[in-house]
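Excerpt of the complex: some chains, original placement.
Chain nomenclature is as follows: A and B, assigned in order of appearance, with residue numbering initiated at 1 for each chain independently.
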Amino acid sequence: MARITASVYTSHVPAIGAAIDLGKTGEPYWQPLFAGYDKSKQWLKDNTPDVIFLVYNDHATAFSLDIIPTFAIGCAAEFQPADEGWGPRPVPVVKGHPELAAHIAQSVIQDDFDLTIVNKMAVDHGLTVPLSLMCGQPREWPCPVIPFAVNVVQYPVPSGRRCFNLGRAIRKAVASYDRPLKVQIWGTGGMSHQLQGPRAGLINREWDTAFLDQLIADPATLAQKPHIDYVREAGSEGIELVMWLIARGAMNDEFDKRAPRVAHRFYHVPASNTAVGHLILENT
Amino acid sequence: MSLDKPYQDVPGTTIFDADESRKGYHLNQFCVSLMRPENRARFKADERAYLDEWPMSEEQKLAVMARDLNRCIALGGNIYFLARIGATDGKSFQQMAGSMTGMSEEEYRDMMIRGGRSIEGNRYIGEDGDAQAHRQPQGKRGQAGTKEGC
């Protein structure tokens, strides 16, 4: 049977992608940020999964205002990096895992999660920047990736509680897959940032730190936090953090009470407008 | 009107809900069109002509041409969509975000390097933080009364 081995959490700022693509990672502005991922790159080499289930949000790229799925699961064989206006990022095509994706879709839909199934989708920085941060600039990504897009653009976005419960349903789905795959689940987006209006540039380090602490130690309580708290405390785009709860809900301790091991934790301000937070949790 | 909106008491912040989405539908879909290089080229060649292909309001078109992102947002634009305009201009998200504060690029960048804008006084409308309406525009240029598009 398949199983979830670990979860990875990271911000996914477009400027980070640009810094990598333009060879600026050694510049003084960027160096401290990328240094925080050195350990992560090694960890991923040592712990390469068979599949990554990558939770992210589409930034008005694959989904315009014509159609806005709350939860969309990518079931295709591959996904092209999107042109977000600056031209497509020079990164490898993302290979999917159609069989596992279809299995998870079937399982969680039968568990009352009303997914949208997507068979054609360009993937934007929300998905490719976390891969770049964790893998550098390989010629191919180290394994297949199942993109899972969450609406955090138009309100109402799904609640933290809903996201957390979805994570639990995904774990159950993975556990019922009949091949012995090691699966990682990644939650991306956040941490505190606001990209709009006179409040642009808001960073709330104290709140972010408390979020990371609680995500590790007491995610079920964290999942009760209402949207307005994210917006007020972490900036309007801080709402992306609800996606981390999907990955966290899929970890074992939500079932058997064995706390995950914190393999890595990192926090850095700023990357462009954003506070970058990063965690790796391993099932024990 | 009929949507329950508990999110209107945050200063300097517009939540993109169904009402905003309806108001800004064509403006945002125009932005989506800029994801294609041929459309970016046509827009750059003649902004007015390109905008006139869209059933946007005159106000929305003027706000786009002025690169006044705050105004675009007031007219239903969402930043993830509006970012396509900045991308077309070769601007970064930091330049776009900064343009909405009234600060110069350098001032905004420096604020971020110093750890970003403080949350203190910026949680609720009516406090005295730097994002509050009575303290706009921010930055030297803003306070000198010049306006900068992104």
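By our rule, a contact is a pair of C-beta atoms (placed from the backbone, for glycine too) under 8 Å apart; a residue touches a chain by one contact, two chains touch by 3 or more.
A quick note: this is a predicted structure, and the numbers were derived from the prediction, not measured.
Chain composition of the entire complex in this structure file, expressed with the shown labels, reads A x2, B x2.
Just so we're on the same page, only the chains that are shown with their structure count from here on.
Distance between chain A and chain B, defined via averaged C-alpha coordinates, is recorded as 26 Å.
Touching chain A in their complex are the following residues of chain B: 6-7, 10-18, 21, 25, 28-29, 31-32, 34-37, 40, 69-70, 73, 78-81, 83-84, 86-88, 90, 92-94, 96-98, 100-102, 108, 111-113, 115-119, 122-124, 131-133, 136-138. Those residues of chain A lying in contact with chain B across their complex are 13-15, 18, 29, 59-61, 64-66, 82-87, 153-156, 192, 194-207, 227-228, 231-233, 236-237, 269-270, 272-273, 275.
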